[in-house]
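One protein chain omitted, others in place.
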Amino acid sequence: MIDRNITTLEDSRLLDEVTRLKNEGYRLVTMSPVEVGDKLEIIYHFDKDFKTVNLRVQMDKNTPLQSISGIYFCAFLIENEIQDHFGVEFKDLVLSFGGHLYLDEEAGIRAPYCSMSIKQEDGGKK
Amino acid sequence: MQAIKNLIKKSRIKSPWLLHYDCSSCNGCDIEILACLTPLYDVERFGIINAGNPKHADILLVTGGVNNRNKHVLQNIYAQMPDPKVVVCVGACGNTGGIFRDAYNILGGVDKAIPVDVYVPGCPPKPEAIIDGVVKALGILAEKSENLKNCVEQEDDR
Amino acid sequence: MLHFTPTILKNLFSKSATRLYPIEKREPFENVRGELDIDIAGCKLCGICARKCPAACITVDKKKGIWQVDPFACIYCGICADSCPTKCLYFKGQYREPVIQKVVKIMEKPVEEQVDQSK
Amino acid sequence: MAPTVIPFGPQHPVLPEPIHLTLTTKDEIVTEAVPQLGYIHRGLEKLADIKDFHQLVQVVERVCGICSCIHAATYAQAIEALMNIEVPPRAHLLRVIWSELHRVHSHLLWLGLFADGFGFESLFMQTWRIREKIMDVMEATAGNRVIISVNVIGGVRRDLSPEQCQWILSVLDDAEKEYKELGKVFLDDYSVQKRTRGQGVLTREKAYELGACGPTGRGSGIAQDVRQTGYSGYAMLDFEPVVENDGDSYARCKVRYREVLQSFDLIRQAINKLPEGEINVKVKGNPEGEVITRSEQPRGELLYYVRASGKKHLDRLRIRTPTFANIPPLLAMLPGTELANVPVVVLSIDPCISCTER
Amino acid sequence: MNWQSLVGLSILLPMLAGCLALLNLAAWRKVVVVASAIGLSAIALIMYGHGPFNLDPSGSAGGINLNFVIAALDFALLFYILYLGFNFKHRLIIWLTIVQLLFLAMVELMHKGSQVAPLFADQFSLMMVLIVSIVGSLIALYALEYMRVHEEHLHLERSRQGRFFFFMLVFLGAMNGLVLSNSLLWMYFFWEITTLCSFMLIGHDDTEEARTNSRRALWMNLLGGAAFVFGLFVLSLNHLPLEITALLKNAQGSGILFVMALLCIAGFTKSAQVPFQSWLTGAMVAPTPVSALLHSSTMVNAGVYLILRMAPLYHGTLFSSYLAFFGAFTFIATSTLALSQKNGKKILAYSTIANLGMIVACAGIGSPAAIAAGILLILFHAVAKGLLFMCMGYVEQNIGSRMIEDMRGLFGRMPRTTIIMVFGMITMFLPPFGALLSKWMVIEASAHNPMVVIMLALGSAFTVVFWARWAGLILCNSQESIPQSESQPLFISVALLPLAVLGFILSLLVVPIYSTVVAPVVGLYYQKGFYLLSQGGFSSEIGAFSIYPLFFIFILGLVWSLRAVRKDRTCNYVAPYMAGIGAVQEDQYGHKGPLGKFFAFTASNFYLVEYIGEDKLVYGINLVAIGTIIVSLAGVF
Partner (left out) sequence: MFTVSNIIIAILAVILTPLLGGLIAGLDRKLTARLQGRYGPPILQPFYDVFKLLGKSKMMVNGTQVFCAWIYLISAVSSVLLFALRSDLLMIFFVLTIGSVFLAIGASSTPSPYSQIGAQRELIQMLTYEPLLIVVFVSIYFVTGSFKIDDILSYPRPIFLSLPLIYLVLGFALTIKLRKSPFDISTSHHGHQEIVKGVLTEYSGPHLALIEIAHWYEIMLVLGICGLFWSTSWIGLLLLLIVTYAAEVVVDNLVTRATWRWMLTYVWGVGISLAFFNIAFLYANRFVN
């Protein structure tokens, strides 16, 4: 199933829109975060009987982002993952792993999807 | 006494109990290990049991590469296995990290965390290859027990 | 409660499903991707396989005339063989044996046949 | 009274994969379950930085060895959409055949593990014994037992000869006969029902709200199966999604049990409808743009989000796997279950952690 | 000193010492208690050495009519209780006392004095005297230390220990009197003293809970007292003797069974049989020495003592089969309740009731084997329970909780006490110890009665579970090193160690005990005993229990295992399996869980409260028990 229509949304209207969708019986499928410059772009995917709504929201990475886990509980896992991957922080997150869902402090890997770039090493070296 | 010692020696390679741990494997290797236990391959023929508890195991079968979090787990269960013990790592990931070698959270093969005795290549290796790997490990197990026996005897003398 | 009875009784009274490997071996299926091997004579060291390999386990050194693969990182996907222009890469039906020491398989183009050499 | 705190996993005999749950129990009843992930996180989406979009097919296949084929197909579908590649119909149906074979092997694998979860070892053995037939089909047709690597961008790499098709059909008949025997045990056996019925109940509303998908959702009465949207070759086949309404482990088991039969049927349909023709098309150029693709995995709805900007390497590859969506429902189911039933309940969503964490 | 005065001394010496202890000085108290403990034990041993006796039937000493003195004191006592009743405005207490006063007056009026000695002793009574005097003395010694710490915790301005020891010691005297009494009127007097002492001691701490519980204990015991004195009244009415020996010799007549039923009810209340169990569990608010002395090893035995004594009088009647049922029911009911308990003292209390129930069942079965079992059970239970209560109290003072869950890992902190405690538990339910031997006797003796035997079987499974669970829990230790040895205060050691040794030795000596104590008593009732002593154990037509071989194996096994452990001490210690994420923090094992948080190992046992919690069962149990009592009363006529 191919789906290309993505609508852009002001980040201030996020909660209203999400609440509306929830009331209309949409299901949260997932959120796809992409780093765009110093902004974080998150695409919220919703679905209701294969009718999809994709909202593109751009947010400032350096301030805490608005969590929607209060509306859709299942968002907590996704948002925790984003915290790990992008080093951002969500406010009002119902169960926060503090950026350590996957990665421990000692590993020294912070926000791998932003700061780090991985390299292809020579065959068999690693 | 000597007879019992001989029996023990003989039994060592006839009753290898496995512990399987999935590091960062993709499951491909794991299900092939499980398949070894099932009727078609039935490794219980060799006395192999999937023990599930490090304290009961002789052979540690590891699949997948080591990542930052499971490194400790691997070391922990390895430490909890009583000697003599051997480690068999299964699959490209376990051997070197495989296709994920360069991923940020993969440190590399199992030998980055614990000493490995047998490498089974493949992605995933066939159940037959895994059986071969375990059989190879038995040889090493026997070797290691030789060394161990010495210290047991020393203990007895004391 | 006893729905499984016929099955296990059938099992009991028929031959076991076990293939007594290693005593009894089955011929590998056709086109199975066992161990990766190269017909080094046919290789022209173009390096396509190395570039295509998703696991980055092939290195080709044109100058030294060396083609090498790390069989312990290879994922046996067959992409290299598919993309090799001379079709000199092929898979044996037999898988690669487990070993106690990892090795890299190094093939030198002109002179000798294959050499397995410790890394 | 202090509770009994149980570190359930990461290394645990009933968990084939490492996930950790700190279970707080009282008289063996779970009162709280806190998960810990990351024991299998590789950072695979990030590999898009260094592997080009062709190579990524092999990478996404190794998101998970159980559902590998569908991952690759879905990913290929996404790239094909970006590059406007028209995949030949034969390739579509071949993808369907291998995908459904994967579903069958995945469900059989699960049924076996599930049986093991409630301590029915012989049933596990029997199920896996049947599964081996499917594995043989895969090995013979695709060259590998588990990760079959048949998908490439633009189609598939291997073809099925008519003889192979016939052989597959005969193996399926054989397997189906034996499989139906098992059905009596999984669905009618008193002791099995005793362990599965009423365990981990998820009402339809709750399931929907928590985003349950796949058999987990369908076991709770959510009649949603992405295959209905007719992606790939599914448009050419007919089937109805399998739905059960009880929302307990038994219902989920029943859904999966019936889905295997459904897959058998789909494979037969696909083989019968297999058109002549090419199995792949040449791919030139690089992808550009962004796309969302979805497909139905054995465990539920899979979503790929791909963004590319005309380079060899993608800008972003995002994978949402079904188990990821099914973890919150699982956490909701656990409190109140008996410890002995924790494996049953955990397995009932058919968790695949390597998919979840990637 | 003549023999008579020695017997008198066994009763009066503790009472006297009690009065001395009222002088509230710590050092003085120590002297008094130690001296009386030594004296009392010595007297008891001398009496035991002397063997059975009957005292001068005149019932007078030094020219004073003791019957008269006892009667007078009895009235005084009852009036005092009546006064208490008015003081608390407790209707039940008042009425029950008034009833007793009335009946007692009538009995005294009708009673014309008799020619039978008011005090007598056979081996049974002497055994009881030994238990009371030796176990009681040890507990009194223990109390010295316990109460000191107890009051330290309470921060009292003025020590109330004088009062405490007064009642403890008076009780000991009364208890000796009770078991030595031949005259039921005398026994009734001592019976009431024990009721009063128990009441006073339960209420000793004077908390709200202590007050209510002590009043409950009082009225329930008064109910028993009323039944007792009503029984005496019926006896007098039927012109039957009021002396045990006389009754046993020639008691016929229709009323006798009814009287027996009444005395049994009295016994039920004193022994806290269902439905009267609540006073005993409530009595656990008292300081632990009280629980050890009154409420497990001695006073509650008074009830079953009376019932067992009278057993021949109703043997073979319908009433006795009801009694057997009732006892077995108490056993299973309270064992079940014990299983659901987390409070250590309550477990001990319920287990006490259960054992007493088993003794009642023995009395009901009434066969020689059963009687023998009953007597042995009293002995072994008293010693083991006394020991366990004292351990419990000492542990409670050290860890500040009486919940068994809080005792997890006790071995690491108090190894010595723990081992003694585990030993105490083992003597309660495992072979080759006496309590289990008695249980074996009971089961074989009741084997012809499926109902009773099923209840006993179920009940003893419960017992095994709660003891094993508790023992396992306190033995739980994570210390790799041998725990540092533990120093116990002198008076604690002096009480615990001898009692533990006593428990061991008594079990070892069970064969001679059987032949010198039990067999003669059974011989009083029956032509021939049941058990042959052969092959180092007991045997009968239907079974055999080889004590000495078992002891041999037990000791050998113990030594061997300890040696094995010592030998293995040098080998590798590992942390327990924690699914691969084990961690150690501050000497505690645990695991590293979500968010990097450390979860220390905690565990708790099953208590099955969902099935057998007190709130679920007590109502039904009481109903069945009351029903049984009513039916058996009806069966008397």
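Should a chain be cited, it is by its letter among A, B, C, D and E, assigned in written order, with residues numbered from 1 in that chain.
The criterion applied here is as follows: a contact is a pair of C-beta atoms (placed from the backbone, for glycine too) under 8 Å apart; a residue touches a chain by one contact, two chains touch by 3 or more.
Here the structure is a predicted model, which is why all the values come from computation and not from measurement.
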The one residue from D:54, D:102 or D:129 touching the chain left out of view is D:129
Full-complex touch with the removed chain, picking from B:22, B:42, B:117 or B:132, is B:42
Can you say which of E:6, E:318 or E:550 touches the chain missing from this structure? E:550
Residues of chain C (touch criterion as defined above) contacting the omitted chain: 1-2, 4-5, 8-9, 11-12, 14, 16-18, 20
Contact with the hidden chain only, please: which chain D residues? 4-8, 12-14, 28, 115-122, 125-126, 129, 189, 191-192, 194-195, 338-343
Would you write out the residues of chain B that touch the absent chain, in ascending order? 4, 7-12, 14-15, 17, 38-39, 42, 44-47, 49-53, 55-56, 58, 82-84, 145, 148-149, 151-152
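Definition applied: only the chains that are shown with their structure count from here on.
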By number of C-beta contact pairs, the top two chains: B-D
Just by CA atoms, which chain is the most central one? B
Expressed in whole Å, how far the mean CA point of chain C lies from that of chain D is 27
Residues in chain C with touches to at least two other chains are numbered 17, 54-56, 70, 72-73, 75-77
Can you pull out the residues of chain E that are in contact with at least two other chains? 578, 580-582, 594-595
Residues of chain B that touch chain C when the two form their complex: 39-42, 45, 88, 92, 95-99, 101-102, 109, 117-123, 125-126, 128-129, 131-133, 135-136, 140
In the complex formed with chain A, which residues of chain E make contact? 594-596
Chain C partner contacts - residues on chain D that touch it in the complex: 51, 54-59, 62, 122-123, 126, 129, 132, 136, 139-140, 143-144, 147, 149, 157-158, 181-182, 184-185, 188-191
